[in-house]
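Heads up, one of the protein chains got dropped from this complex, but the rest are sitting where they should.
The letters A, B and C name the chains in turn, as written, and every chain counts its residues from 1.
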Amino acid sequence: MSTRPFSISILGVSGFAGTELARLVAAHPAFDLVGVAADRWHGKLLGENMRIAGPAARLRVSPMDDAQKLAAQSNFVALATPAEVSMKLMPDLLAAGARVVDLSGAFRLTNLAEYPRWYHFDHTAPELVAEAVYGLPEVPDAAGNAQAIEKARLVANPGCYATAAIVALAPLLRANVVDRETIFMDGKSGVSGAGRKVEERYTFMEVDENVSPYRVGDHQHTPEIDQALARVAKADVRVTFVPHLLPVKRGLIVTAFARVCRSVTTAEVEALFRDAYDSEQSLVEVTSPNQVTISRVAYTPLGSVGVRLLPERSAVVVVSALDNLLKGAASQAMQNLCAMASVSPGFSRGCP
Amino acid sequence: MSTRPFSISILGVSGFAGTELARLVAAHPAFDLVGVAADRWHGKLLGENMRIAGPAARLRVSPMDDAQKLAAQSNFVALATPAEVSMKLMPDLLAAGARVVDLSGAFRLTNLAEYPRWYHFDHTAPELVAEAVYGLPEVPDAAGNAQAIEKARLVANPGCYATAAIVALAPLLRANVVDRETIFMDGKSGVSGAGRKVEERYTFMEVDENVSPYRVGDHQHTPEIDQALARVAKADVRVTFVPHLLPVKRGLIVTAFARVCRSVTTAEVEALFRDAYDSEQSLVEVTSPNQVTISRVAYTPLGSVGVRLLPERSAVVVVSALDNLLKGAASQAMQNLCAMASVSPGFSRGCP
Amino acid sequence: MSTRPFSISILGVSGFAGTELARLVAAHPAFDLVGVAADRWHGKLLGENMRIAGPAARLRVSPMDDAQKLAAQSNFVALATPAEVSMKLMPDLLAAGARVVDLSGAFRLTNLAEYPRWYHFDHTAPELVAEAVYGLPEVPDAAGNAQAIEKARLVANPGCYATAAIVALAPLLRANVVDRETIFMDGKSGVSGAGRKVEERYTFMEVDENVSPYRVGDHQHTPEIDQALARVAKADVRVTFVPHLLPVKRGLIVTAFARVCRSVTTAEVEALFRDAYDSEQSLVEVTSPNQVTISRVAYTPLGSVGVRLLPERSAVVVVSALDNLLKGAASQAMQNLCAMASVSPGFSRGCP
Partner (left out) sequence: MSTRPFSISILGVSGFAGTELARLVAAHPAFDLVGVAADRWHGKLLGENMRIAGPAARLRVSPMDDAQKLAAQSNFVALATPAEVSMKLMPDLLAAGARVVDLSGAFRLTNLAEYPRWYHFDHTAPELVAEAVYGLPEVPDAAGNAQAIEKARLVANPGCYATAAIVALAPLLRANVVDRETIFMDGKSGVSGAGRKVEERYTFMEVDENVSPYRVGDHQHTPEIDQALARVAKADVRVTFVPHLLPVKRGLIVTAFARVCRSVTTAEVEALFRDAYDSEQSLVEVTSPNQVTISRVAYTPLGSVGVRLLPERSAVVVVSALDNLLKGAASQAMQNLCAMASVSPGFSRGCP
């Protein structure tokens, strides 16, 4: 009989983010992993499909059809499912009494008109979109809801690129330092960002020794970044975002460019970042932009960010990196779950 | 006795660009490779140090001290040496009667004041800086000298990032479509771009599964790009450039962002690129930006470029890729040498 | 109107080996590429699907159903198709009057009983199996047919691993130096060896940062190696072969271990290899085993081999490397085609 205080189920456990989250949850003394679901692994023991320590290894994987049943047995549910699946499941999960963290994009965008354009579906749960809290703990003014993460029933866990991008620009926009209409972002992600897809473009022969831009100007994290930064800036923001696929398994890096719109010094700009992120709870560290690399953060729950002002070019550059499966997905979900449960996340800046 | 019409020597043959150039020259029926120099390989046969076909394999590698002697025996000299070495050798090579293509940055910047800042030396041959022609054949209005490449005594072969960047933006600036002060560029290069350096940051353990920004805002190709684009735009241009090191051996990709400054359509923008590059002689191909990848151009003499207008964001994105050792160095030098010799370069769009 | 003397068609041109062979053929002055077939690219121009220079780029790709028609128009046909396809097409191609080089395993094994076991089909053209010449030019005593490659109507081009393995052991077995029953081989291949397959095990996420053994003791090149070495040794040979998949695109390396069965010196062993491979026509080079690496031979038509005798352990180790798509497929096919046409292959040890 477990004495861990909070029961939790993970739906979509067989994906890359789902397995990472299962490991984090199983290692956390406050959570009792009581259910996992994934059609791909249905009927097998969790420990037959992934390395996981302790009693979680002996959990039997449920089919996704058991989603509501698992929710009824759990204080918390984490959804590591595609956006459309999350949208459809959410009403039943909440009705079953669970509090939910959703790792997909299904509840991130407040403007319902954005869903058909970027996600190719009409939203069927608009009232839950209105209720959802955007859960980027280090950028609380992006939450977009008077209700804090701590009290939320539904937390929309941010996208991986979006997390890196918002972390990079929030300090500048909060202080009204850069032109809100001239923000450009180059994103570069490891292949795990695409999930466990078997398509020719994700084969080793296509990815190795290559870098490919994709969805140039069309990536679905664009409106998510616009929305979060607009909340921070208290005015409309428009970013242009181009992602690229890297010959790397884990981690992503975003290099953001903006035009300075008022007189500012390097010292002032750097102070904006330290003020934003140098706190005990923050899992974002501030360093020199030349030090912000993928290997610095891969396999850790940390984001890393660095800024450089180029006064003679009226430009500012911010480099921001994180592990797309951790701070860009599972460990950020863990931060949100722990905030909802009022417990410590159990990892720190020193802890990969 | 060779009946190939033009004698040529390559100084600095042991570097990555030098070896590529040696192969191209040896395979070209118009050139007779009569001398190669490199202290690293001094005294050995060229064929003992690199794979090269035919009589070039039996050339004995000279020490760099023989530079002027080799120049005196050659119609052409190609310099694949560090910038400071090129600067010092150039007067003697020209005095010996050779026409020279320099692959370094020593003669690319017209404004002498830029050398101490970006290259860390004062230029000792200012009159040759004035004479040099900037040799980017597909962007003839960047040459900066009434004298064409065809008649030049000294051609400054463009930098690898600079070639990709100038190819990406020249059509837009020529047509006055984008704001000249709001141009941002994200560069990503394979490790061969750093040359044959043995430093911890170029070890496999540091580079693999990693992407690192470097010289954020300080890269020496920045003034070269500014200068070339200013010639094309006939007005000052300021780019902000951030390069990144990739876990890839060969190839680079630049993603450029600019702000549209006048009303323009997608069709007009795409036509600017086709008009610029769709010619028989051009080794730059125009395609969709999602198709511009490193593997498309690696090991080929081609550049590849694609543009996307985002009207609702008043932004334009251009992606540009090339092989840093070929179109970014050796094959571009070959284009220049062939133009100087009035012969065909011997490779084409179909020929990797 | 082409004046190139020999017309040739390539069936299965869309695979990795097919595209490499198309480039080699198009660049060779003796061959006129008159037909290419591949259902995957059917109806497109060849130059739309791959980089290829000259008139070959404008060839229209035929469907595979046109195989016999193409054969009727060609002096030579190269088959870069799966074994079962090659087996079925062969009678018609020969009936149409073409001479054929087959890159598959369909005609490599003389013993018909081996096909069901290793290739999972019963052979339907046994008389052509008997006629086929095994085409490994540097190991002529493996050909297994009085008729030389030069006069063959049907040449079975060796497997990639088999080429490396046979090159490694033929000199020792020819001289009766090693125990024929105690030969072990560890093979390691880049991913292109698996062809253009879209399966989870060939995704970047599975291959990168990994090495995987596969078909341990069951690889279909095993009987091919046994057979070729038995011809060389003039007695039965049994090898144990374990292949591994590498996080590399091109190239393979085989490390072979054998037990010395008679008194022999290092000088004698090394002489066996030089005598076997140090000739003008040979595309196998002999070097120190520590120098035999994948990058030494990748993108070249060369094999590289090195031997080390360990007298105190009564053991001999041979390391053998080649590019699986060139010396392991396309350039070896080119050697065979050129031998059949009595022309030079057009590449040499110096020519990558």
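Everything that follows uses one rule, which is that contacts are C-beta pairs under 8 Å (C-beta built on N, C-alpha and C of every residue); 3 or more make two chains touch, one makes a residue touch a chain.
Predicted model only: the values in this text are computed from it and were never measured.
Which of B:38, B:128, B:207 or B:269 touches the hidden chain is settled by the complete complex: it is B:207.
Checked against the hidden chain, the listed residues A:102, A:138, A:186 or A:209 yield one contact partner: A:209.
Remark: the omitted chain is touched by one listed residue; of C:292, C:322 or C:337 this is C:292.
Residues touching the missing chain, restricted to chain A, are 23, 47, 51-54, 57, 209, 299-300, 347-352 (touch as defined at the top).
Contacts to the hidden chain, counted on chain B, fall at residues 191-192, 196-200, 202-209, 247-249. By the touch criterion stated above, the residues of chain C touching the omitted chain are 181-182, 184, 186, 188, 190, 206, 209-217, 238-240, 242, 244, 246-251, 253, 255, 257, 259, 289-290, 292-295, 298, 306, 308, 310, 313-315, 317, 319.
One rule holds in what follows: only the chains that are shown with their structure count from here on.
Between the Cα centres of chain B and chain C there is a gap of 38 Å.
One finds 48 Å separating the Cα centroids of chain A and chain C. Under the contact definition stated at the top, the residues of chain C that touch 2 or more other chains are 209.
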